[in-house]
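Got a structure for you, written out below as structure tokens; questions coming shortly.
All protein chains but one are shown at their positions in the complex.
Letters A and B mark the chains in the order given here, with residues in each chain numbered from 1 onward.
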Amino acid sequence: MRTKWLAIAAISALAASPAMGQTKPIKIGFISTFSGPTAVIGNDMRNSFDLALDHLGRKMGGAPVEVIYEDDQQKPEVGVQKTQKLIESDKVDFIVGYIWSNVLLASLKPAVDSKTFLITSNAGPSQLAGELCSPYVFSTSWQNDQTPQAMGLHMNQKGVKTAFLIGPNYAAGKDMLAGVASTFKGQVVGQELTKWPDQLDFSAELSKARAAKPDAIFVFYPGAAGVQFLNQYAQMGLKGQIPLYTAFTIDETTLPRQKELALGVPGAQEWVNDLPNEQNKKFVADYKAKHKTGPSFYGAQSYDAVNLINSAVVAVKGDTSKKEEMRKEMEKANFKSVRGNFKYGPNHMPIQNFYLQDVVKQGDDFVLKTVATIVENSQDRFHDKCPMK
Amino acid sequence: MTAFFTVRNVFVAVLVVFLLALPVYTGLSGNSFLLTLFTRIIILAIAATSLNLIMGFGGMVSFGHAAYLGVGGYVVGILAYEGVSSGFLQWPLAIAISALFALIIGALSLRTRGVYFIMITLAFAQMIYYVGVSLNRYGADDGLTIQRRSQFAGLLDLSNRVVFYYVCLVLLLGTIYLVWRLINSRFGLVIRGARSNDRRMRSIGFPTFRYRLACFVIAGAMCGLAGALLANFTNFISPAMMHWTRSGDLIVMVVLGGMGSVFGPAIGAVALLVLEETLPLMIARLGYPLFGDLAVRAAEYWQIILGPLLLAVVLFARGGIYSLLPRGGRD
Partner (left out) sequence: MLLFIEQCLNGLQVGLLLFLLAAGLTLVFGIMDLVNLAHGSLYMLGAYFAATFAALTDSFLLGILLGLGATLVVGMAVEVVALRRLYGRDHLDHVLGTFGLILFFNELVRMIWGPAGMNLTLPSWLNRSIEILPGVPYSAYRFSIIVVALVVAFLLYVLVMRTRIGMLIRAGASNREMVGALGINIRLLYTLVFGLGAALAGLAGIMQAPILTAQIGMGENILILAFVVIIIGGIGSIRGALVASIFVGLVDTVGRAFLPDLLKLFLSPAAASTAGPALSSMLIYVLMAIVLVVRPEGLFPAARR
């Protein structure tokens, strides 16, 4: 589905091109979900991406920047088509985005085959960190397993002995449950993978979880599913009975609807809105001023993607044909990330800290706060499988 | 046919020439996206033509035709994943297995008629869809990337976009020709007769069930070939290829273009997909000077025209675009 941004970009490109004789614009394609219940995530990413460009004066290395936004409708087959279109028709220099791991995996081949730089600002499937790694693919988010691995460590610290795992049955869901199981020292008494993205009714899985009598339940449900899960968890009377540990289930996009249901439900994340560095303070403050709500981690990652690209474009002074130099520059992670500490492993996956976040009530609002640092400089566990060293 | 240069025939001829010459234009102008778009149109036109064989001429409305797209595509994808990348093996196997599925489904479904036939073909398609979803090894819902297109031992390089386009175009023209020959043969007469009055045909002595089943199998095989092409085209297979809404898209193409005419489905595929790609951009571009931002917003919702358009075609222009073109002369 075309979004109006595409049309605006196309029209302004048509209108502007006669005037822009001198510098070739930097073209960036942005693929995310802008329709359906998870459109709120796509919008957060787009707003943050846009804000970062504003902070740069909408120029990189002296050249103007053009962004074309495309909607993947949360479907792999649509994502790969849009990726092909951005590469072949719009001839973009960079492709950014991808919320969903399955969409990203489907869209890899066109990007890698055409040697177009792909920056994932969310999805981090294990294959991408391992055997499918490519010199042209970078991540400004994480590898899927890293975040639940941190949560597994936290669950050990809290003395949890048995856990029941629930998540959606697609690439990321499987990664998340595998990630928790890899660091959790207790016993996994049960695991349920639900149909994704259609199934929003978790009664069957919650019943099973209750019947297994675990010390805790670990859950991964991004977007609207996270709202529904917490609703049903409370409706079944489990809140207060079996503690819940999460990854990517509670964030600024879902919290307005989850409200008090999210109190006392910890999550692990590589970025929280109150991280104490200059760029993060500026990012959060300006975002709030413009959009009234705070940004989510999806947005923070997209914000970082702009600065990563910028570092590469500046290094080649706007000449995007110098791909080798751009790649080398990006590998240095030579930009100020809103999460502070940020560097790349040989597989272009971030090595970063993970924090424990929790929800507190501030007046009438519910906000996320950093509680503690769970692990520092965590690297993904698949980098050995990547041929790039 | 007494009059050769009717509007209808000229239209079809122009379309064929356009399709033949397209790669020349895109090569010169550098607009490779147009080539990609029309490759997809041609592949879906093959599928639509196969559907028209049973639906337009045979009166068998199958709401599960996309299943054969999936079967053909999955054969290619699974073989490629397991290391068999030779097109000489993949494509005939795709056609054969699709034909087999069509045989089984047809044998069971053709005992029913009307809406029951629609529903039972839908049911079988959904079953195959869910089998696809359950294939964890081949990506299940997430789908599977095909690393290399079908190899033809150096004779044809399918990774070359122009070569691939012409392969698809030749196959489309071949399919249309085959349908034309079938329809105008004795076999076709029986099929068409069975459509208008099955009882009478049987009383004359034709075993209509067998004829209709054969027709169903041929259509399934053709669609399986389209599926193999589609898998090559996107380098990706997923169960979504066989979802019942895709079958709906194929039916729309056939009806829009002209059910019961050999070129109709191809025209319908071109019309529908070109509309899908260009209408929003056109509305935005043309309307922008006059209406500004409003035109851009309006362009987003172009699909709201498609729905009532379909309804209008059903109510008033039953023969589709093809029937709206003047015939001229006696026919």
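In this text, a contact is a pair of C-beta atoms (placed from the backbone, for glycine too) under 8 Å apart; a residue touches a chain by one contact, two chains touch by 3 or more.
What you are looking at is a predicted structure, and each value in this text was computed from that prediction instead of being measured.
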Residue among B:I78, B:L93, B:L122 or B:L158 that touches the chain left out of view
B:L122
Check each of A:I26, A:A39, A:V284 or A:V313 against the chain that is not shown and name the one that touches it.
A:A39
Candidate in contact with the missing chain, chosen from B:V61, B:L144 or B:M241:
B:V61
Decide which residue listed in A:T162, A:Q232, A:N277 or A:T370 touches the omitted chain of the complex.
A:Q232
Spell out the interface residues on chain A facing the chain that's missing from view.
34-37, 39-40, 169, 174, 191-195, 198-201, 203-204, 207-208, 211, 224, 227-228, 231-232, 234-237, 257
Interface residues of chain B (partner: the chain not displayed):
61, 63, 108, 111-112, 114-116, 118-120, 122-124, 126-127, 130-131, 133-137, 140-141, 244-245, 248, 251-252, 255, 301, 303-304, 306-311, 313-315, 318
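In this section, only the chains that are shown with their structure count from here on.
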If you look only at chain A, which of its residues touch chain B in the complex?
1-4, 7-8, 10-11, 14, 75-77, 80-81, 84-85, 88-89, 101-102, 105-106, 108-110, 169-171, 195-196
Quick check on the complex: what are the chain B residues that touch chain A?
31-33, 36, 140-143, 145, 147, 234-236, 238, 240-241, 280-281, 284-285, 288, 296-297, 299-300
